[in-house]
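Here's a structure for you.
Removed from the display is one protein chain of the complex; every other protein chain stays in position.
And now, subunit A:
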Amino acid sequence: MSPVSWGAALLGGLVLLPAVTGAGLLIGGRRLDRTAGPVALLVTLVTAGLAVVVAAGRPEVSAPFLGIVEGGDLRLAVDGLSAVLVVLVGAVALLVTAFAVVDLPDDAARARFFGYLLLFVAAMLTTVTATTLPALLLAWEVMGATSYALIGYRWAEPGTPTDGTRAFLTTRAGDLGLYVAAGAALAGTGSLVLADLATADGGWLHMAAAGVLLAALGKSAQLPFSAWLSGAMSGPSPVSALLHSATMVAAGGYLLLRLQPLLAATGWAATVTAWTGALTALLLGAVAVAQTDLKQLLAASTAAQIGFVVLAAGVGTTAGGTAHLVAHAAVKAGLFVAAGAWLTALGTKQLADLRGAAHRYPGLGAAAAVAALALAGVPPLALWATKDEVLAGVGGAALRIVALAAAAVSAVYAGRVLAVVLARPTGEERLDTEEPGTRRVPGLVPAVAAVFAILAAALGALAIPAVANVLKDVLGAEGEPSPTVGELLLSGGLALLVLAGTVGLLRRRADALAGLERSPLGSWAGLGRLLSARPAFAVARAAAIIDDRVIDRAVWAVATGAGRLARLASRADDGLIDGAVRGTARAVRRAGDAARRPQTGLLHQYYAQSVIGLAVLLVVLLVVR
C-alpha cells in the first residue's frame, strides 16, 4: 500500500475500531459484561495511539455515501485543529475508560455501558474530522443518541429516562440547524463540503450561519439551551467526565472554531456568537456558584467555560479557543473523576457533606485541588493562560468587561469547591445519602486524576509566547493576537484575589452563599422552563381533537350524508319510480281490459268492427294524401 492509503486506513480504523467494537458489545449484551471493560480499555488504548499517528500524518479518507452532488460522501480529514482534537479525545477517552472500569459497580451492565461509550467516542472522533456535511451530521446525531443512552444508563431510577430524553431533544432541537445549514450549503454552493460553506452566496450564507450557530449552541449547552446539562448529571460519573470535558459540549465549540470563517463572513453571526459565549460564561458561572451539589456545580461551570471557547470563535481567536477547549477538558475531566470517585466512596455529592474529602483521600484530593485551582484561573495553570489567549481578541469594552466578570465568577465557584474539600472534616457530614459508599478509592483513580491535573498545570506553558506560537503554527492561526504581559498579570491577579476572598469568606461563614442557593440561580435560572415541552403537547392535543372531531367527523358526515341520500332515493324509488311502474302496469291492465271488451266471439260484430276500421283507414288515407 502506498503511504497515502496507509494513512487513510489508519484514519478509517481510528473511527471504525471503537464503532464496531461498541456495536459488538451492544449486540452481545450481558454475556459480554465480564470482558467489556478490558476490551474497551484495549480499544481506547489503540484508538489513542491511532489518534497520535493520524495527528502526525494528516491523512484523508472517503467512503461513498450520497450521490449527485459534490460532498455527498463521508469524508474525513485531519488538519491542525482536527489533529489537536483527535489526540485530546483519544487521550480523555482512554483515561475515562480506565476510571469507568474501576468505578462501575461489579454487577453493572458493563457491555451496554462500554458499548455505548465506544460508539460515542467513535462519533466524537468522526465529528472532529468530518469535512462533508453528511459525515458531520451523521456523527453529530449519533453522538447525541449515544449520549441519551449513556445519560439514561440507569434507566430504572425514576427521572433518569426523562433526563436522557431532555438531553437528546434539546441537542436535537439544535441539530435541526445543521439540516438547514446543509440545505443552505446545497443551495448556495451546490456542494455539501463543509469548507465551502463560507463561500455560499446571498441569503444562503446567513441561513447556513444561523443553522450552524443553532446546532453548536444546542450541543454546547450555551444560552438558552443550557438546562439539559443539569439533567445530564444523572448519568454515571464516567459519563459526566467524558461528556462534559473533551466531547459532546466540546463539539459545539469545535464546530464554531472550525467554521469561524463562515461566522465572520456574515457580519452578524460572529458578534452574536461572541456575546452568547460571554453571557453564558457569566450567567452559568453564577448558576455554578449557587449550586449545592458538586456535580451540578461542575456541569454549570462546563457550560460557562465552553462559553469562553464560543467567545473565541466569535472574536476570531481560534488558537486561544482551541487551547481553552483542551485545557478545560483536562481540568474538568479531572474534577469529574474526583467527584465521581468521592460519590462512589462516600455516597454523596452534596458540597456540604463532601467537607474534607481531600483529606480523606489525599492523592485524589491533591489532583482535584490542582484542577480546581486551574479552573479558578490561577497562574501559572492552564486556564489562566488560555483564557487570556481568548480575551486577547476581544475588542469592545462591554464585551471585555463581561468576559472578565465571567472569569472572576469562575474563581468564585472554584473557590467554593476548594474551600469545602480542603477543609478539615468535622465529623458532621452526612454520608451515604445518595448511594451506599464503598469508603474506598481504587488506586487507579488518583493516577487518572493526576494525569489530568498534570495536563491542567502543564498547559499553563501557553502563557509563554514561544509555546503559544507553536500551537498557532499547528492550527494555521498565525497572526492571531496574544495577551500582553499586563493582561496576563491583571487576570491572574484578579483570579487570585477573588479566589482568596471566596475561600476566606467561606472559611469564616460556611453558609455565606445560602441566599444565592435559594435564589433562582440555584435552580439553573429557570432555563429548564425554556425547554418545556408543554406548548408542544398543547398543540398536539388540539390537533388530535381537530383530527377526531372535525376531519374524521366530516368524513363520517359525508358517509352518513350519502346514506341519507340513499334512503331518500329509496323512498323516491318506492313512491315515485316504483309508483310510476305500478301505475303503468295498472294502465296497461286497464287498457287490456278495454281491449278485451270487443273480443265478444260473435262473428257479425267482428265484421262490423273491421268495416269501421277500414273506413277509418280510408278516411285517414284520404286526409293524409
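Quick note on the criterion: contacts are C-beta pairs under 8 Å (C-beta built on N, C-alpha and C of every residue); 3 or more make two chains touch, one makes a residue touch a chain; residues count from 1.
FYI, contacts and distances are computed from a predicted model.
This complex has a chain not shown, and the name its UniProt record holds, of "ABC-type transporter, integral membrane subunit", "ATP-binding cassette subfamily B protein", "NADH-quinone oxidoreductase subunit M" or "Phospholipid/cholesterol/gamma-HCH transport system permease protein", is "NADH-quinone oxidoreductase subunit M".
Between the chain not shown and the residues A:Ala56, A:Ile464, A:Ala533 or A:Ala608, the one that touches is A:Ala533. Listed residues A:Thr162, A:Thr433 or A:Gln599: the one in touch with the omitted chain is A:Thr162. The hidden chain makes contact, of the residues A:Val52, A:Val180 or A:Ala195, with A:Val180. Mapped onto subunit A, the footprint of the missing chain covers residues 29, 64-69, 133-134, 137-139, 141-142, 145, 148, 155-156, 158, 161-162, 165, 168-169, 172-173, 176, 179-180, 182-187, 190, 192, 204, 207, 533, 536-537, 539-541, 543-544, 547, 551-552, 555, 559.
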